[in-house]
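A single protein chain has been omitted; all remaining protein chains appear in their positions.
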Amino acid sequence: MSDPTAAMVTAPQAAEPGVVTDTPPDAGRPGEGASKDKPRGLLGDAWYDLRRKPLFWISAAFILFFVIMAAFPWLFTQTDPNFAELSRSRQGPSADAWFGTDIQGRDIYARVIYGSRASILVAVAATIGTVLIGATVGVIAGFRGGWIDQLLSRIGDVFFGLPFVLGAIVILSQFNGPGTHRGEWAIMGLVIAVLIILAWPVSMRIMRSTVLATKNADYILAARALGASNTRIIFRHLIPNCLAPVLVYATILVGAFISTEAALSYLGVGLQTPVVSWGVMIASAQNLIRVSPYMLLFPAGALVLAVLSFVMLGEAVREALDPKMR
Amino acid sequence: MSNLYVADQPEAATAGHPTGRLLEVEDLRVEFRTRDGVAKVINGVTYHVEAGETLAVLGESGSGKSVTAQTIMGILDTPPGFVTGGAIRFHGKDMLKMSAEERRRIRGEGIAMVFQDALSALNPVFTVGFQIAEQFRVRRGMSRKDAKKRAAEMLDQVKIPNATQRVNEFPHQFSGGMRQRVMIAMSLALDPEVLIADEPTTALDVTVQAQIMDLLAELQRERHMGLILITHDLGVVADVADRIAVMYAGRIVEEANVHELYAKPAHPYTLGLLESIPRIDEKGQQLRTIRGLPPSLLKIPSGCPFHPRCPMAQPVCQEKVPPLLQLGPTRASACHFAEELVKRD
Partner (left out) sequence: MGRYVLRRLLQLIPVFFGTTLLIYWLVWAVPGDPFAGKCGERPCSPGFIATMTEKYHLDDPWPVQYVHYMANLLTGDFGETFGQRPISDIIIQAYPNTLKLATVALTIEALIGLTAGVVTGLRRNGFLDNLVLISTLFLLAIPVFVLGFVLQFLLGVQLGIIEPTVRDGAPWADLIVPGFVLGSGSMAYVARLTRTSIAENRRADYVRTAIAKGLPMRRVVGVHLLRNSLIPVITFLGTDLGSLMSGAIITEGIFRINGIGGAVYRAITTKESATVVGIVVVLVMVYLLMNLLVDLLYAALDPRIRYE
């Protein structure tokens, strides 16, 4: 892509003193040796900006922290989160149990740690699924146009028209209602599937509108004129340039899914025992908020922190990728 | 970097201005402070314009011609742009020393500006009539009805057909040339004494260009306005300009009246520009260019900024910045070898 500022950045080197002839050496060619002045391009500029933002580093640190917590919970606690000892029920924070115990005598700290696993896993898996499916459909719809576009858009609209939480509750209460007993992975898989099914139209729309906007760009036309096949155009030219909004959206989506999953669990239709989930912890803590506020505080705090870090990261990435904010 | 300025401007023909020149820029300096360094965009520019005359400011992209105009109008993006020296005098008073309110009053009534891209320069969500009429309403206290009538009259003056209907249309509903006329109408609404036209025809095709230039010339004559025409197109300039100032790397490198400049340029850059115009009677020969590219304003070459590209460059060109030397009552050139150039053939 031709960078109009290339001339500004790559300055021709001044001729050596005393060696002035009628043909000044290489004064006109953009400096090939001037590596410091090489134009960076949008992604390069974005990374340069991103590195400088404290927002980025803070959120990245938190996310890393949560990811490690989710992947290796035993690094943080040795206690079994599901081990219930009624005699220890509803004890405040102590040396034994840093966050106290819940009504069944389970260690809250351990449950918060293990809760992160479910939340992060579900959110990340759901995001990957949503973005992959949505982006694929969006590219097809945007690129092909015509009746394919109409059809895919209408299908997207159908899913879009269903209120999200409502649809999730309906589906999940059929398959996952109180009283059904399933294994850990089955429960998580179900929630992930439901999230993807209901959320893919949004990422499809984003991708589709970006594709529509860039489809007729000059460089695409140029590639076509040079004989590039459709596949090549899509993968080499279209997708790299449409990545930016999808990237921002995906980051924020992880945060949104963590929040949504917690809400569904809170309502009793999302993750449930034996899966440890922050949402369920919050739900069981709400009636006891007066006497044992810590039962609510810690899982809620962890939840907010997790969502916050992803939202912060998304913001940092968006600001870095936005050329207009320079 | 010191830049000696030697030229003595000849006394202005007294065109009825008791306090001197209508508009003059004196030794203006502007820099852009960016993440990559400080770019010296304007390095001691001096020019002036009188009522009824057209000054063309000629230069490539990056020469600083538009930035000078923006600084005159006071619409320079600050940051990153900063005025670091010089004066801009309107009727003898230095605008850089005025209050913001005083400067604002000069805009539109004293000095007005026409921009290059009319589509982005006009507000897309308001009708053309609204944008012209608001000046009458806000600054002359006219009623809505009267202002709208006057707006239609302005559109008429710039020869837009069906003015009374088109006054209710939006900018995107006009063609490029018509839009430019709208911009001109808008800028002339308050009868300014000076009009700055920043590349008014660059975005238009050739036939429309000619029409717009004719229109500008006619309006200028009728109103006895000073016109500063900023452009990079030598062809456009020849018909319309009285005097020309050639800019390079933020400096004036040559100043002359139009006949002198075209007949016998006194600066290698001007010479290069003139020679690079393809001519019909030179078939089958290689097109002549000025080799190289304009310098990055972050690292302007020492001495004469043009020396890396100049076919006549000598060691002194790299060492000493050539001052703007007066070559005659209406000519000046910033080249160590200006006199030799003029005496050639």
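Should a chain be cited, it is by its letter among A and B, assigned in written order, with residues numbered from 1 in that chain.
Going forward, contacts are C-beta pairs under 8 Å (C-beta built on N, C-alpha and C of every residue); 3 or more make two chains touch, one makes a residue touch a chain.
Remember, it's a predicted structure, so these values are computed and weren't measured experimentally.
Enquirer: Which of these touches the unseen chain: A:Leu86, A:Leu132 or A:Val158?
Expert: A:Val158
Enquirer: Which positions on chain B touch the chain that was left off?
Expert: Chain B touches the missing chain through residues 73-75, 77, 104-109, 112-113, 115, 117, 120-126, 134-135, 138-139, 170, 172, 186-187, 190.
Enquirer: Please give every residue of chain A in contact with the chain that is not shown.
Expert: 154-155, 157-159, 161-163, 165-167, 169-171, 173-175, 255, 259, 262-263, 266-267, 282, 286, 289-290, 300, 303-304, 307-308, 311-312, 315, 324-325
We adopt the following convention: only the chains that are shown with their structure count from here on.
Enquirer: Measuring centre to centre with CA averages, how many angstrom lie between chain A and chain B?
Expert: 50
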